[in-house]
Every structure is written in C-alpha cells, then in structure tokens.
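For this view, one protein chain was removed and the others were kept in their places.
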Amino acid sequence: MLLIRCPYCQDYFPEVEFDYAGEAHIERPADPSLLSDDAWRDFLFIRSNTRGWHVERWRHTHGCGRFFNMVRHTVTDKILLTYRAGEPMPNIKQLVETNT
Amino acid sequence: MTQSFRVDGRGRLDYGTPMRFTFDGKTYSGFKGDTLASALLAHGVHLVGRSFKYHRPRGIVTAGSEEPNALVGIDRGAGRFEPNTRATVQELYQGLSAESQNRWPSLQFDIGAINDQFHSLFPAGFYYKTFMWPRQFWDRVYEPFIRFAAGLGRPPRDPDPDCYASRYHHCDLLIVGGGPAGLAAALEAGRQGLDVVIVDEQAAFGGSLLSNPTCTINGALSWEWIANVVEELRGLENVKLLLRTSAIGYFHQNMVGLCQRLTDHLSDVPDGVPRERLWRVRARRVILAQGAIEKPLVFNGNDRPGVMLASAGQTYLHRYGVTVGKRIVIVTSHDTAWQAAFDYANAGIEIAAIVDVRPEVDPKLRAKADECAIKTLVGHSITQTTGRKRVRSVTVQATTDPSRKSVRRLLCDAVLMSGGWTPTLYLFSHTKGSLTWDDNGERFLPSETPEICDIIGAGNGCWGIANALREGACVGAGKALTDIEVSYTVEHDDDAASGIVQKELPTTQPQETVRAFVDFQNDVTSKDIRLAVQTGMKSIEHVKRYTTNGMATDQGKLSNMNGLMIAADALGVTPPDVGLTTFRPPYTPTTFGVFAGRHSGEHFEVERKTVIDPWADEQGAVFEPVSLWRRARYFPQAGEDMRAAVARECGAVRSGVGIFDASTLGKIEVVGPDAAEFLNRMYTNPWLKLAPGRCRYGLLLGEDGYIRDDGVVARLSQDRFHVTTTTGGAPNVLATMEDYLQTEWPDLDVWLTSTTEQWAVIALQGPLARKVLEPLVDGIDLSNDAFPHMSMAQCSVAGYPARLFRVSFTGELGFEVNVPAQFGRALWERFIEAGEPHSICPYGTEAMHVLRTEKGYIIVGQDTDGTVTPDDAGLNWAIGKKKKDFIGKRSLSRPDLVADGRKQFVGLLTHDPSVVLEEGAQVVQDPNQSVPMDMLGHITSSYWSEALGRSIALALIADGRARMDQSLYIPMDNQTHAVTVVSPVFYDPSGERLNS
Amino acid sequence: MQHYSALSLIKNAFTKHKHWKEEWPDAAPKAAYDVVIIGAGGHGLGAAYYLAKEHGINNVAVVEKGWLGGGNTGRNTTIIRSNYLYDESAKLYDHAVDLWETLSQEVNYNVMFSKRGVMMLAHTQHDIQSIQRHIHANRLNGVDNRWLSAKEAKTLCPPLNIEANARYPVLGAALQKRAGTARHDAVAWGYARAAAARGVDIIQNCPVTNILRGPDGRVTGVETPKGVIKAKKIAVSAAGNTSVIMDTAGVRMPLESYTLQALVSEPVKPCLPGVVMSNSVHAYISQSDKGELVIGSGTDQYTSYSQRGGLPMIEHTLAAICEMFPVFKRMRMLRLWGGVVDVTPDRSAILGKTPVDGLYVNCGWGTGGFKATPGAAHLLAWTIAKDEPHPINAPFSLQRFATGRLIDEAAAAAVAH
Partner (left out) sequence: MMNKGAVPLERVEDKNVRLSANEARQGKGFKLHTDSNGTHKTLANITGDRIKISMRAPGGRLSLRVREQNRLQTSEALRVPLPLQIGKRKTDGKRSVLCLGPDEWVIRTPCEDVQALLQKSELLRDATPHSLVDVSSRDVEIDISGRDVEAVLSAGCPIDFRQFSVGEGKRTIFDSVQIILDRHTDTDFSIEVWRSYSAYIWEGLALAIDDVNAESFLAE
C-alpha cells in the first residue's frame, strides 16, 4: 500500500484514500470533431504505459477530493513527486538526477 | 506414558501446571510453556508425520516456525479444526488434541509408503513424462489418482466460528525480531522516546538467548537480562511489545503486515475474543533483526525421525527441559554444533561422537570436547543411517578414505546436524532489497534496499551475542553500525561460528542407494536437483518448479541454500551466478481469516438501506440487492407469490395510485454560474435554455460514445440544477463529472455536491396520484396545465420542505417528492394514510420494471451493456443536434458506430402470449440453422404484463428497427419461441396518460 | 526428441535416470532467422512450435529476457474456459480448448489439462441476467455452458456456502464442464521441448531492447545484449512488456500494464473438485493437483511492472473467499505473488498484424490469456506464416480501436478469467 503525498493537503496519506486515474497530461482536444479517427483513437486509448518514470493522475478521493499528478517509477513503485493538476509536467530527468 | 526424556533442572516451563493432550488419540502430558513438539519429545516421540510424496516417516527437525515435517491437525471443536499446524510452534494447552497427517490408515502403518518402494519411478518431473496414454485414461484414471494422493492435512469441513480483527498502526520504529539484536535496538530507541513496536513470533522475547542460558550480559545471566530488558520496555509508554506476532510481509513504503495470534495458546478462550489480529504497521523506520536459520546437512538418510538441527536440540534442552535422545551423534560442518554437544554432555546426556566433515577444526573446540570426554571424528562424513521410524545408527567414514577402512557404525537414537547458518532475508527481500554473495561465509548477505530499513544481528551475518547487541544498540540509537558507543560485556558468548558450506556430504555409498533429502516436506532429494539440471532446467527458478524444492510450507527456509549449492555444482557455476528464487510473503503461512478480518458474514460488505426500508420491512417486503443498496422488490400479501403480488402492484399503478421508494436514485446538486454550460458539455442534451422549474431527461455517454447513465435533471434556478442518476451509477457519474471539471475545465465556475442521501424520494404514480398529493401540497397548483409533465417546484408537502417533480417512469401521471431524508419515513406514512381512500398501493422494483418495460423505457445496465449508443437505444432525440461537442460525441461518428447491422433496441411479442421469454436469451432469424448459429441479439428485459394481458420483451437486435413486424426466433433448450418485432413502447404510445 | 511414456520412465529408472536428455538446449543466437518471436511464454513458445510443425518454418528463434515460462505463464491461476459472451471470443477460446484436449499428446509432455469444470456464481438478479445471456449465446455457438441451481452447485462443490442469509447468497451458477485447469509450467516446457526438437532456438536471458527497421520501414531484426539478431519477421508476444517493445518499433499500443496478484494456501487433501469464480464477490479459486488452494485476486489500481502488489487487494480477495467458503477461514496463505498483465480498453486481446511490415503482435490477454495459450499460439503462427490473420483472430485486430469495433467482454462481465 503506497503512502502518497497529496499536494493540496500537503501531507502523506495511505493509498486507500486515493484513486488512480490513469496517465497524466493527456488533454482532451478542444474540438474533437476536427480529429481523424486515428487521432481520436490515440486520445481515447493509446497510453505510454511507461516502464520507468510514469506521470500519472491520482485523486485524493477520500480526502480533499482533488485530482493531482504524480511521478512514479513503475518498476520500483517509488514516488518521486506529486504536484497539482494544471501545473506543467516537470523535467523528470533533472528531478531524478537531483534526487539520487 | 512418562516423560522419560525430561532433563531435570532445565527448561523455562511452568512445572506447576501440568497439561494433558492427545496425539493420534493417545494421551500424553506436558507442562505449561511446552510446545506440542517439546511435549512429544519429552515422551521420546519423534515420528509425527509422513512426507508428501513417498510417505516416509518423518520426525521433528526444528524448534521453530521453519519446521517442515512436524505438521499436525489441531482440533479445538466444532469448526475449529486446522490442518498443517507446526507442532514446534503450537503451544501446549489443556486438552489439546492433535492428529498426524498424510497417512492411512495410521502414522505407524501407512499404505502410501508403498510409493517409497517405487521411488525410482517417481523422480522429479515424472508426471510430465507419463499418464498420457491412452488419452481417455487421464480424465478417468490418472488424474483422479494423482488428485487423490495430493495434499498434506485434511481440509477443515465446518465454518469457522472464530472472529478476526485488524488494525492500522503508525510508529517511528518497527523492530522485527526480539532476540538480542532486536531487544538491544528497542532499548536504545525506547529510551530515546521514539514510538517503537517490537514484535516476535515466539511466545517469549529473547530469541536465541532463550536457548543459551549460560552466557551473561553485563553480568546478568541471559534470561535475567531478557527479563530486565522486557520489564524496562514494558514500562515505557512509547514502546509496544507484541509476542506471538509474525511479521508476514514487507510492503511498499515501510508498511509491514503483522499477524498476532491471540488465543491459540489458551486453554480457555474467552468468548468473543478475536483469534488473530492483522496489524498493518506503517513505520518511519524498520529494523529487521530476524536472526538466522540453521541449515540441515544433505546426506544419505538424513530424513529419519530423530535427525534434527543442532540448534533445535539446544532449544529443546534449555528452553523445554527435554533431551532429544539418550545417545546422540552430532554431525556438522560448522562450529556451533559443537556447543550443542557440550551442552548435552553437561546435561549428562551421552554423545556418541561429534562427526565433523571439515578436515580441521579449531583446536579449542577439540580441547573442549576432550574435556567433556566426547569422541570426535573430524574429517568424517555420514554415509548412511538406519532405523525406519527412528534413527538407530549412523555409518561414518573419513572423507579422505575411499577404501572404506575407516567405516564405522555408531548406534544412536538421535542425530543433531548443522550445515551452518542462513541469515533470514525474507522480509528484507520483500522490499526488493538486493543481496550480495559473501565468499567467505558462502552465504548471501543483505545489500541495498529502497526502504528506510536496517538489518542487524544474525540476519545481517553477524555472529556472537556481543556483536548482535552492539549492532542492535547502534542502529536502535539511530547511529551507523560503525559508531560503537554502547558496548555490552558478554561472557560465554557463542562467538565461535566458522564453518564450511557443503553440498551433499561426501559418501562412498553406491549412488542409486543414496537418498539424501534437500526439501524434507516435498521429498526433494539431491538427485532430483541434479536430474532437473540434467534435463535442461538451468535457471534456479526452473529447478524449483521442476523439483518443487523450496515450495513446501517452510518456503525453502531449510532447503533453498542446500538446493542452490547442489544446483550450482551440477551446473558448474558459482552460487551467486545461480542466484536465489524470489522471496514472497507471507513469512510464515497465515490464516485466510485474519486477512478477511471483520469483513465476514454480514459485515462482509456494506448494505445500504433507505429511510423507508424499515417500513417496507415491517410490511413483509421481499428485498433485492441493487449495487450496494437493498431495495424492496415486491410487497406480497398473504398467499401471494411474486407474480401475483407484482400483477396487483402494477394494476394499482395503472388504475389507481402506487407509491414507490425511489430514494436510492443518485442525486447531484450542480451549482454555479457555469452550471448549465457544464451540463451541456457532459450530457448529450441541450441545457442552456432549460427554464427554471423544468426538467429534462439527460443522457450521459462515455468518451467512447456508449451510454453510461441517464436520469432526470431539473433546473432549480439560473445557477442550480438537481441532477439524478441511476442507483448503481451514482458514484461513477459524480467521479466522472469531478474529473472533467477539475482537470479539463477548471475554468468553469461550478461545483458538485452529492445529495443522494440528503433526499428521500417518494414516487406517487397512477391516475389518482394527484388526488393523494394535492391536499398535502401548499401553494402550488398541481393541475396539468399549471404543473405539466416535467415540471418541478420547491414547496412544502405535508409541512416538510420538498422538491416536487412531475415525472414518471411508469407512463402514468406521476410525481416524485423529495424531502430531507430525516422526514422521509414520516412523509411516506402520511401518504399511505392520505392514499387509503384511493387504495394506495406500495410497489417494489419488480413492478417498477414491468411498468417501465410496458413503456419501453430503458434501464442502463440492463437494456444497455456498455456497447450501446444513443442511436442503438433509440435515444437520438436526446442528443442536442446543434451542440458542437459533448462527452462521447466524437466517437459516435467512428466507422463502426455508424455501420449497418448495429444492434438496436426494439420490442418483441411472443406468438404465444403466455410465454415469458428468458432475459439473456438469444434471437435468431433462422431457427433451423446449425450450430454455431448466427445470432441477431438478445432479450434485455422480459415480463408478464398484466395491463396487456400478455408477455412483453425488450431486445437489442441487429438492424432491429428495420425488422418491424418480422418474425424472429428464440431457440431454447427444448423448444423454439417465435416472436414478432415491434416498437418498444407497448403501452399508451401516445403518452396521453402521462400528460393527464 | 526423446519420447516420454510410462515405458521410457521405467527403462530410465533402470539406468538410474542418467540418460534423460535436455528438454531444450540453451541456444546462442544465430546471426539471422526467418522469424524471431519475442517472449518465451506459452504463447510465444507455442507459436514457434506451430510455425515449425504446421508451416514448415523452422528457422525460428524465441528470445526471452529471463527464464522461459517465467512471465505470466508461470504465475497464473491456470483457469481454462471458453464460455465467453461474444461470438468472436467464444470462437477464439473454444478453438484453444479444442487444442488443450490433445495438447499433452501433441507435444508428448503431460500438461495435465484437467477438465474439472468451471462454475461461475450468480448472486444478484443482474448476475443471473448476465450469466443467462452467456449461457444462451454459448449454447447457440456450440460452446458448453449450463445453468445450475444453488443446490446443484453445492453438490458439485461441497464447501460452497449457499445459505440464503449470506450477504451475497448464491442464486445459481453457470457451469462449463469442459473447462478446467492445466499445469502451467508444463505448458511452457512442453512447447519449448517440442519446438526445440523441430529446430527452434530458444534464447534465454536475452532481453530485446530494440526492434530494428529498414529504410522501407520493414523490420530487419532485434537488438539484444547478445548482439543484433536479424529477422525477416518479428512477433512480439511479451504480455505485460509488449508496449515497451512495440514502442521501439514506433508502434504505440492501447495497453496498460497492471499488477495482478494470486496466492496459494498450504496443501490439503482434495476438497474442491472444480473451479469456482464469482464476479460479484470478486474472487476465484481452485485446488491444484498438489493440494494447495489456488486463489486469484483483482488487479491493483495503478499501472506497474513490479510483479508486487499491495495488501488491500489481498484482504479483499480473502474476505471474498471466506464469504463463499466460510470453511476455509482456518486455511493459511502460503505464498502470494504478482504478475504484470497487459490490459486493453475492451479487455480483449490483440492478435494480428501491425502498421509495420513484418511485425506481428500478440498481447492484451490481460488477466485471462493462459486459457488461450494453444489457440493464440496456433493463430499467431498462422498470422506470421501467411502474413494475414486467420478468420478466428481477424476481429482481434489493432485496427478495431480506431473503428470502434470493440469486443467488450469487460462490459459484459466485471472479472475476465
């Protein structure tokens, strides 16, 4: 069971208070009707499924209720960082370097 | 029987409290403080079980949870039978009743032992090679036979009446293992004021010190030292001590699972006390001080009852006051077993010889042996043992002497063996911690772990009590291991701990006669491991799975290292090149019950009830579960079955007035200046122009274009909507809405609040509904003109603040009254009273289903299944044609969603009106085609309609709307039903009744 | 290939088992192959076998990053059944079950396919509707599946709790008699041995790090720590790791990899004759031929390649098992492990061609592809050999995610084993 820092509550809480919500930074197209079937497929279904540092969404469902983002390593499950929804994707390479 | 193997003046038993117990029906006695194993040994009983494959007689090997052989069934009365309990762990209690396992008809005489005669036919992997011919024999003969032979203990047969508990716990420091290292760590950390939890799986703290009463620590004898430390720790409020508590698994971020056994050791178990408790401990820091486990030696006949680990011998002697035999042979490749010999000699027990396979040993040890007058055979190996149910002799021979001149036979009734020590790295490895190979010690040692975790004592490869204490004290104080600040003076330390690691012991016996066991329980011999390698199993993981080495209930605690050494030898590579198999939780087998915890029986999962539920209950309603809720399904009157009750309830709604508890519907209050815009983006329908006081049916899709949910949405005011969802869909709809709102459209000024349980919802449906309601409503004109279908108003009903909807899911004139939940029951009863003159009739979900089916209204999840588009469902009218976008819109134009042949929602009428079709039945065009048939679709809803005097059904049928009036067929097991495709609206298609 | 039989076993007993040969040689990669299959699970090994046997393509390598069979093939709960809802799925899995029936003889290796029956419990009206829909569709598709009353279910499976006052009482069940389990490791070993005997190279401890493509876009080979291995055709059959490898060929996949956990109890004498599954209560269970109860859990919530799961899921699973079988509360968990399952949006597999010439993919089997092993292997071999899908796997194309022609077994059932 992960221990997750909610960037809104600014504290650590156990995974059971949170829901995973898939890969982060996949923005819904402003006008989907302009997309080809393939492009729309990509939006709907294609995920990076990264083996390594993965940027993903979580929601502190049974806490403050907010969606936020997390950088987690999908092999070690180590959490590098959590940040608020809407903030830009961090430079992971740099972060990893400074953190190790 | 007498306890003729007790040793006077030894043991930590309560000799004042004798206890009786039975084993295989025979009565024995022991003392409080004994384990079942020690009490049996006290009577000279070694033979306690039979092995898995060959049914070889097996005895007690260890004195701990790593025991592979001494597994017994424990029976504590009805529902309290438990198989595979380790006799070495089970504490004795008054009246304990145990039985041996995997033998028939008896432990002494076991037919299955015939397998042993044919062992050469059953090498590792034999079953992959045979039982294939003739093919039919597999199902009927071979497999039943294999399955019959499976398993160890007999399974429990009755429901377990015990309860189990669980807790979360947080601490600064969790210490696993209460030996010298763990205790010293707890002492330092506890004195610093940290929140400490220290656990040990045994019944007492002290670890290996309990088996070493002669050493002194800071002047105190070891047992005294333990008592002092434990007393000090108990006195500290910040320290929690848990005995009989196994750390079972090390999970992410220092979450360690513990299983605490609360009652299995008690003679009288108080009522209602949980049997076990699961602790989920989240610790800032974890210290692993689990010690080390002794390795058996692999030699011919090493599995005979009476052959045990040397340290177990010490434990039985010192802790339990029991000698494991009257004439004992020690066989070892390691120093520590010499101490066992000395201990036994000091206790006056005859040591036949110390057989040490090493060419040379520490002269100090030899000198000490001489002092004790013990014969030593250094550079000797065991080549054979005798004794079927108890070892009777061992044959030894010098390792340097191939000529067999040095062969000699030593009579004995017990053998204590030691192949050295394996640091316990199970939990450490759960963290995905890495191991390094220690060339000197020929063992794996802990290296890096991603967790905040230290490992100390014998588990860290350190030896000697003083060293263990020092490591404990350093790490407990939060210092590095090299920071020697606290030091302990230890006398009679057991620091002599060198040795060599062996594969099989050398032997001159002809290979085919050698049976040297590596995994006792699973009957894996060294030859099996070599055969696996020969067969091409070159990865240790393959060797494990091919031979089952390490897969028994001790999970390789005794067998993994020996297996590895032999496999490495067979492969001709070094042990670290072979590596270990993966360590997995639990550390020791752990009951299902403790994981289930409180969540059993009625507490298995929440059952939600509405505020009107008690009323329905009092009326004798029959309920059904709908997602987590239970809902009244129908209200049978005396003598009525479901069909009669439902027909009556439907009739009342169609001709008079029915009352229905709709409280479970999901409700969301959508508030803010952008509320309408938000709903416009979410739902297919247009919302911007909906006037306050009006309702609209809303349809919600997934981004993939398929129907997810529906419900009526009312506009309360410019910036406030009351959204309803399906009962089951409520949580998902809210979560989906929040998701879009927070992450896609954070700019919208709108907020969502779940009000599902704020409102009790009572539906009054039927031509007389207005008659019941009108007198109770204040200040609103309920006439059809003033308050038409799909109106809503905030008003007071029977004096309660209410949101009143004119809506209908039945096709009749209908109202839904929302009042704050706390008034729900009162209002319901008020309606029942007011409706009495109109014969108001409560109806349940079943009648509701019939009524809505008559009207062709869909139920999301029943008539749709996650692959149905609005067009498929005939709901295109619910799509705002001018809207540029809404969730799922883009998907609706994907090629397959506009292709021909999609399954469309239609009605079906059986040619025989009395036939009620089965929901889920498949529809075909040509009933005479052969299997596999071309299926057009399936029945989604099917009921007897009293109003129509016939059966009706809804279905999803390929190109359904183009098939109106076609005859289709429903082939069932023994007959085929013919149906006609019709519109899904069976009743009042013009909607007159609704608008009256 | 050395023939395995009772007779050979007896003969070898006389020669002290000294003459058993390696079941498959540990091959070093050759410079080039006609076909390289990435992933030595049951699917990949089986495909190599069928390529050699049925299509005469023997110049094949199966490249495995670890030990063969160590992926999900080696860590699954081995449920085999074919009573799926949609025609496409039913055909696919029934094709596999047909092959299971004779697999031991086919590869001369006893994979212990045990037709002990799989029972799926109904606890709610919704379950009954859904199960009935399956049963009827299966019947018309010629797939074995039938309805059992609760009592019949209990007769078949005595430890089952059918008390009416349970939180989720058993209202009935679907039974597929022809379904069951198999010895998972033996499937990998049997295929490996049979494939090796037909000239297939099995290269272990050799992770593929890159798929190489020529200027025309067609595949040319794979990069590994053991060097570049050239190949005319490449099939990726790497379960949880598929998207990582496909990425190197420039194909992004509709896949997410999750941890799925399973556990076994200590072994006990036979007490659970068949396999029991429950969608509403969320657990499934069988008893292995060795005596352990084999229990499957649900996927953990977040994507992971760690093969290691969390405790909450296990607590839930065992509560569910105790709910269905209160007699098992005193049984003990012996070992708990995880696998990495590759999950598609519609929970159905992807088996077919890819946008890259010469590159084929077999993945997305998620929590339920063991049962498909011989079928998927057979169809993958066909697809590689003919450069076009077999009619049975044609609907399982990658293309369906763009057209929307999904095969949504997930929508029809909550758990998909």
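In order of appearance the chains are A, B and C, and numbering begins at 1 in each one.
The rule is simple: a residue touches a chain if its C-beta (ideal position, glycine included) is under 8 Å from a C-beta of that chain, and two chains touch if they have at least 3 such contacts.
Everything numeric in this text was worked out from a predicted model, so none of it was measured.
The residue touching the chain not shown here, chosen from B:D34, B:D356 or B:E918, is B:E918. Only one of B:D34, B:D110, B:E143 or B:D195 touches the absent chain when the whole complex is considered: B:D195. Considering B:P359, B:P402, B:G620 or B:P788, the position touching the chain not shown turns out to be B:G620 (whole complex). Considering the whole complex, the residue from B:K609, B:H838 or B:K883 that touches the absent chain is B:K609. In the complete assembly, the contact with the undisplayed chain comes from C:Q125, out of C:Q125, C:N138, C:Q176 or C:Q399.
Counting over the whole complex, chain B has residues 163, 165-170, 195, 262-263, 270, 272-274, 277, 280, 282, 598-599, 601-603, 606-611, 613-614, 617, 620-623, 629-630, 633-634, 636, 641-643, 669, 671-673, 719, 749-751, 753-759, 820-823, 916, 918-919 touching the chain that is not drawn. For chain A, the residues touching the chain absent from view are 8-11, 13-14, 16-17, 61-66.
Rule of thumb we're sticking to: only the chains that are shown with their structure count from here on.
With each centre defined as the average position of its C-alpha atoms, the distance from chain B to chain C rounds to 22 Å. Between the Cα centres of chain A and chain C there is a gap of 30 Å. Mean C-alpha positions place chain A and chain B at a centre distance of 28 Å. Within chain B, contacts with two or more other chains are made by residues 251-252, 255, 280, 432, 704, 891, 894-895. Within chain C, contacts with two or more other chains are made by residues 306, 308, 310-311, 345, 402-403.
By the touch criterion stated above, chain C contacts chain A in their complex at residues 241, 243-244, 252-257, 301-306, 308, 310-312, 345, 401-403.
Partner chain C is touched in their complex by these residues of chain A: 1-2, 15-16, 19-20, 22, 37-38, 40-42, 44-49, 51, 54, 56, 72, 74-77.
Chain A meets chain B in the complex at residues 1-3, 14, 19, 21, 27-28, 31-33, 35, 37, 40, 44, 57, 59, 61, 65-67, 76-78, 85-86.
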